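For this view, one protein chain was removed and the others were kept in their places.
Lettered A and B in written order, each chain numbered from 1.
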Amino acid sequence: MESILLLIPILLLASSIIIGLSSDSLNKFYSGVISTSLVFSSLILSIIVLIKIYSSNDEIYYDNFYDWISINGLNIGIGYLIDKFSSIMLVVVLFISFVVHVYSIGYMKHEEDFKRFFSYIALFTFSMILLVMSNNLIQLFIGWEGVGLVSYLLIGFFYKKSSAIKANLKAFLINRIGDMFFILGIVMIYSLFDSFDYRTMFLNLDSVNLSNLETYFGLNYIDFACLLLFIGAMAKSAQIPLHVWLPDSMEGPTPISALIHAATMVTAGIFMVGRLAPFYELTEFTTDFILIIGASTALFMGLIAIFENDIKKVIAYSTISQLGYMVSALGINAYTVSFFHLFTHAFFKALLFLCAGSVIMSLHHNQDIRKMGGLKSKLPVTYACFLIGTLCIIGFPLTSGFFSKDLILEVMLYEETTISFIAYIMLLIGALVTTIYSLRLMFIVFYGKYRGGDVEEISEQSNIILIPLILLAVLSLTSGYIIKVFVDLPIFMYGIKDIHYDGMVTYIEHGILSPATLTLVLGFFIAKKLYKDNKEFLFLENNFLVEIKKVIKTKYKFDELFLYSSDVLKKTSIFVTHKLDIGIIENVFVNGVPKKINSFSKILKKTSSGYLYHYAFSIVFSLVVIFGIILVRVL
Amino acid sequence: MIANILSSLIWLPIISGFLILFCSKKVSYLNIYNIFINFIVFLLSIFLLINFNESSPEFQFVENIHWIPSLNIFYYLGVDAISVLLILLNTIIFLIVSIYNSTLSLKKTNHYYASFLIANGLTIGVFCALDAILFYIFFEALLIPMFLIIGIWGGANRIYASIKFFIYTFLGSILLLISFLYINSSISSFNVNSFYGANFSLIEQEWLFMAMAIAFAIKIPMFPFHTWLPDAHVEAPTSGSVVLAAILLKVGAYGFIRYVLPVVPLGAMSIDIYFIVLSLIAIVYVGIVAISQNDMKKLIAYSSISHMGFVTLGFFIIFQLFDNTSSAKDLVISLSGSMYQIISHGFVSAALFICVGSIYDRYKTKKISDLSGLLNQMPIYSWFFVFFALANCGLPGTSSFVGELLIIMSAFKANFIYAFLASGTLIISAVYSLWLVKRVIYGEIKTDLKENLDANFVERFILFSLALIVIILGVYPDYMMSFMNITLQHITENIIIKL
Partner (left out) sequence: MITMSHYLVFSALLFCISVAGIFINRKNILLLLMSIELMLLAVNTNFIVFSHYSNDITGQVFVFFILAVAAAESAIGLAIIVSLFRIRNSLEINLINNLKG
């Protein structure tokens, strides 16, 4: 088993290194094939692992590959913790990665840096696997930063575009803000248990007396540590207010948006909280905080998507909003429910992105939906897949999104606290918003008339990018039916969360009769009226709603906030350089002291006039004074 | 051979350095000779590493000869694990520098090489001298070749920079000498082991600590004694900057761990808070200063200061750790973090300076505002630059992460605020490193130089080997950690026993 587990990351690393360092003689297509086949082998291995896990009874594979640091009092290993939770995640990551690899062979074929691209995505998958497999917080952090790094490199893939290199810097820096808090959270947890190891930490959790520990800002120790860790997750999983990097990250190639910025990396935060469930179970403030952040992200970011005109950015905002759903589920300790949505979302969001990529490619890199329209007949396969993706995201009954989103709403309603009820309402409105923006995109892009020029030359680009679409479409439709797996999913050292679920049929009945269906119908009519039939609603001209629309269109000024703070940092830097470093330390002390000595010596210089009689006088005068003093003392 | 390995390590490069002065001025011979000597020294240090018994805390390969018996001065050499690692760092960096130098065309080549060879031997001397006066002599003598390197082969403002460098560090050294003499006056010995055994009253320890700490703080350099470094770096030739950043700063840190902390721990303990605050200022404030620099060398110099802030933080929080937990292992972890940071920063900053030097050789400018889009013209070189910039901001998987992690860990155990400020480096270092990358490497090309400018074979070899070292140290830190663990435990015991 260990060798299989070791082989999974090794194959990916090998793929990255081989493709990255290969000479120019290896042609693009073959390097793509090599890379894809290596990822595919990893995928097969991970499926074997999954089967083994599920065929054995609650067995958990837990060991270290090697000791990263092993000295007296500090043991950190690089290893694996494979349970049902992580093995599912492994398969999801590798599957999406594999699909994206295949897609990229078609999508990136005209790019000069084709091989660099493949090297990066293999490296990304490697880091993600490291993160998912991790059995301690340090390995988690290494993977966590690793995926951030590759995301940085890939957003800046088109390094000549100034928008791309701005976006990648922004993405990395905002992730670093999160990482700063994340690492503080890690060291807090560490100093409580003197270990980074999940098992040791969770085993010792009972023996820790929380009331005896220090409190920070009124929060108890674990609460505060978990809050810090969650701030890290907020940056990675793009939650308000650290979400600003994700829409900009769409500067990267589209397959990357599907792989990194929709399906896998951004869900790392969810995964991390799920892994540390035993800690989050103990928190009070932090869970409420998570709930509020998640719910407001789900609602407010969805609203932005309604007014966005870049096809990728619409999907990006919808990703943020969906992540908000996952995070809110974490906020009521329903980790597996959140994980279920992560699972289904990975498929349909990757599908949506790859469809968008197909559209963009067919339209020769036009991403503005105002110049699209009527593509339904021109791109039939893409259209069908996009339709399936849209149905999933709006939670159309019997698609995967229906199961997972409904489950979140359901458990939220069952939680029965004030705050969870508010969150429930927000998520419900969020569902309406989701329906509106998703169908808007659908209608504007695929229905109506083409607004971008000559419609004749548009066609599906290549079969190689259609295969992944179909594969993902099938999974998007079907992946919801394994809901039972997630309801019964045990989390390491935490067990199974009791979730209200009585069989598939009851669940579906219940789901269709829930208010969510109402939002679906309502959303459909609004979207159809507005964007398909291009009618205006008179009540939208209401002053109040216009004002709200204006506010939403500013994206709540979060970007400006970050621009402003980076500006402040820059100005502070210039200020302290000139005023403090050069002004005070350098001029007053380092160069100032010699200058003072110099001017003092200039004063002294005046005493040596060069005239003999001055010198003679000072000699005699001093003699007289000295003898005088001696005389006075003697007498 | 084994018995006198330390002497050979010290004197081989020094004597060869003097010999090279009389060599023919034919550059090709000089290059071979220079690289050969550095390579031999490197092999010797590998030999030292292999034969070193890391499970013993005692000084090994000891050579103890009467030198000036009437003044209790001995020619006393020996190494423990931290010295061995620093010697290895030293020989690797000097080997790399000698290879890099062979690509340059300079005036007075043989003098240039001689300075580096002599500096090599003297630094090794600093790391293995166990007699305070011997240490002081090497410590001071090291200034001379560096002074010459900056003053003769430096940039436009070299005279100012070299004199500032010399006077600044010399000022500190005086205090060091006075402290050594004071200690000698009460225990009649300059031997390090008797230093460890000496007992001083609190007030004596405070004064001794202040004097020695200022001497080494200037060398490291700590805020606010840091302003000589950016000037020296900007004016120094590339190889000079490499040696300055990778080796010379480490001498100060080594001084702390060898002569300050175990000798006057009580003094350090009573005023450690000031030094912790200075370290934190170095990390945060100097990092912020680095952001807006327009000269790449200055930027990296400031980032060096910021990183060395971690080292001193790791040194000085141990007393608070002792107060909080009073278990030796936390202290050892903190010191390990500092040592790791020292070694790691040696390689990363060396690589960054070589990168900047190569840019300067090609474009004749170090100004960030004059450069853009180097990736278009020199792709391989640029990837190395990006890699080392990322290593500079402490990316996991590179060596810098290990030290920073351990120090942040220990800082938290001392005080939450320390850890909070120290971890601010995650953001600040990313800002200055990656903003540099964005402006210099990415974007459209600005200059109209058309010819192929990518890294030549020598540069590729140098950068690749440095990258490899950085990655190995980052992926498998355990080897070095366990290697120095026993020694650090021993040093910690020496400290604790006096508290």
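Simple rule for what comes next: a contact is a pair of C-beta atoms (placed from the backbone, for glycine too) under 8 Å apart; a residue touches a chain by one contact, two chains touch by 3 or more.
The structure presented is a predicted model; accordingly, all values stated were derived computationally and were not measured.
Looking at the complex as a whole, the chain kept out of the display touches A. Of the listed positions A:I51, A:V568 or A:V620, the one in contact with the omitted chain in the full complex is A:V620.
Of the options A:H110, A:K449, A:K605 or A:R633, the residue whose C-beta touches the omitted chain is A:K605. Residues of chain A that touch the chain left out of view are 604-613, 615-617, 620.
The definition used in the following text is that only the chains that are shown with their structure count from here on.
Centres computed as Cα averages put chain A at a distance of 37 Å from chain B. Within the complex formed with chain B, the residues of chain A that make contact are 66-74, 138, 141-142, 145-146, 149, 152-153, 156, 159-160, 162, 165-166, 169, 172-173, 176-177, 179-180, 183-184, 187-188, 190-191, 216, 566, 569-570, 572-574, 576-577, 580-581, 585-586, 589-590. Taken in their complex, chain B has these residues touching chain A: 164, 168, 224, 226-228, 285, 288-293, 327, 329-330, 332-333, 336, 373, 375-376, 386, 390, 393, 395-397, 401-402, 405-406, 408-409, 412-413, 416, 419-420, 423-424, 426-427, 430-431, 434-435, 438, 441-444, 476-478, 481-482, 485, 489.
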